[in-house]
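One structure, as structure tokens, below. Some questions next.
The complex is shown incomplete by one protein chain, all other protein chains being positioned as in the whole.
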Amino acid sequence: MSEWVLQADSLSKRFGRKWALRDCTVSIPQGKVVALVGPNGAGKSTLLRLAAGLSQPTSGTIEVLGHDPHKSNEDLLRRIGYLDQERPLYRGFRVRELFRFGADANPGWDMQAAHLYVDQLGISLNDRVNSLSGGQQAQVALTMCLAKKPELLILDEPAAALDPVAREDLLRLLMRQVSDNGSSVILSTHALSDVESICDYLVILSHSRIALCDDVDFIVESHRFLSDPTSSNSRLPDGTTIMDTRISGRGVTHLVKMDLPIVDDSWQISEPTLDEIILAYLRQGVRNGLLDHVETPVNTRVLP
Amino acid sequence: MEDKRPSIYFRLDSRSGVAPYRQLVDQVRHAVKLGQLRGGDQLPSVRDVVTQVTINPNTVHRAYRELEHLGIAEGRLGLGTFITHDVDSLSRESDHDVVEESLKQWIKLARRSGLDEDQMLTLLRQFLHHNEQVRS
Partner (left out) sequence: MTWAAWRILRTFFLVVVALTIVLIIVLIVDGVDIRSLSHSLITGRCLSGTYGSTPHLVYCHNVDTRLMRLEGFDRYLAGLSIAPVILAIILGTNLIASEVEHKTVRLAWTQSLTRSKWMSTKFTLELAMLLIIAIPLSFTYSWWFEAVAYGSRVRPTHLFFDGWLMVAIAIFALVATSLLGGVVRRPAWTFASALVIVLIFSWYVQTDINPKIVPLHTVNIGVKVTVRKGVMHVINFGQQPSNSWSVFSGYEPLAPGGGIPNKGQEISLEDDVTNCQNLPSLNANPNNQMICLSKLNLRYVAIYVADSEYWDLQLRDGILYLSVAGALLAVNFWFIRRLRV
């Protein structure tokens, strides 16, 4: 068994003349709940579809649980649960019929769990998919993934467009699965609060490239705000890379990534929240997009 | 469904900026201090916590490990995580009293010199982080 649930090596995907994903090299360890964050069109769905074997890379390689997902290998398919962004379901089916399909198509299907999940969510097995609300459809679609009992869940915006209660229920259901089965999860999301509360690994995609990929705790530990209220051109401590800069009046505040502990009394140091770090990276992605030719990896770049 | 009421209800504030595992640890410590949790009380299982609040089970594990490390809780194989029996003696109430008293003095001093609450908190945080850096 591979210790990585997903490994990509200079993975690229092009649609016509547009690159949806470019030169992505990333390794995601087992047992994590991974948040895939990035602006719309950054390539999140493309990456997840590649991981689910629904499309194949233009160049580079991707391995999921140690296998090439596009080879349409039944054994691998059994170990993956994929939830598409559009949550496709056979609309004319009743929930019971969808589950029958799931049971027929998956040897590891847990019918009891499937019944329990929808029961908790107040959905009847006799309900038609058509007649369910958007949130309930999302929950049924997620249940289809969970009842497969996969090792890896690949979820494309599982909680998007849900009301707060439905969203909470859905994420809790997901976390229960993680705690019961030890499944790994890769989910894309726009809600930073999800990242904070349920994810322990973070991948930021920006303009078709990986901008950051690491353990959430490590990310928080390795970033700091450095501010100097009186001068805007003080020398930075060694081993730091500026990710974001805000100039106010005379002073300046940098968000820096640090490779060494900072021992420099001339700066006021404070710890950023995860949200602040993510937003800084996303903003930087926007700036890079405007420059639009950057070839150097983001995490070693120093902005002027 | 289990009928047993959990010994503690956790809550998470996703806007506080405090890491979720830290919030769990703090809530247990607080509950022990207030006497809501006593020695021998069982902490809710990871599965129960995940049912109570939307949180990554790994985070709960991590919080419980941290509590064990602090000597507040102990894991019993196959049974769960329990508050340690000697937790009452462990709580250093006397130390706390001294610290609280001196903090009160400091706040009085700060008020007199014109600092408002936010400024005090900023100052405190800054020193806390500074110390942390020095430690590491």
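Just so it is clear, A and B label the chains in written order, and each chain counts residues from 1 on its own.
Following the convention adopted for this analysis, a contact is a pair of C-beta atoms (placed from the backbone, for glycine too) under 8 Å apart; a residue touches a chain by one contact, two chains touch by 3 or more.
Bear in mind that the values here come from a model prediction, so they are computed numbers and not experimental data.
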- Which chains here touch the chain that is missing from view? A
- Message: Among A:R100, A:H115 or A:R283, which one touches the chain that has been omitted from the display?
- Response: A:R100
- Item | Which residue of A:S55, A:S234 or A:S270 touches the chain not shown here | A:S55
- Any idea which of A:L21, A:L77 or A:L162 touches the chain not displayed? A:L77
- Query: Among A:I62, A:I123 or A:M144, which one is in touch with the chain left out?
  - Reply: A:M144
- Task: Using the touch rule from the top, list residues of subunit A that touch the missing partner.
- Result: 49, 52-56, 72-74, 77-78, 80-82, 84, 86, 88-93, 97, 100-102, 104-108, 141, 144, 148
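By our rule, only the chains that are shown with their structure count from here on.
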- Item | subunit A and subunit B: spacing of chain centres that average the CA atoms, whole Å | 29
- Task: Give every residue of subunit B touching subunit A within the complex, in rising order.
- Result: 12, 14-15, 17, 19-20, 46-47, 50-51, 53-60, 125-126, 129-130, 133-134, 136
- Item | Residue ranges of subunit A in contact with subunit B within the complex | 31-33, 168, 171-172, 175-176, 178-180, 193, 196-200, 217, 220, 261-263, 268-271, 273-275
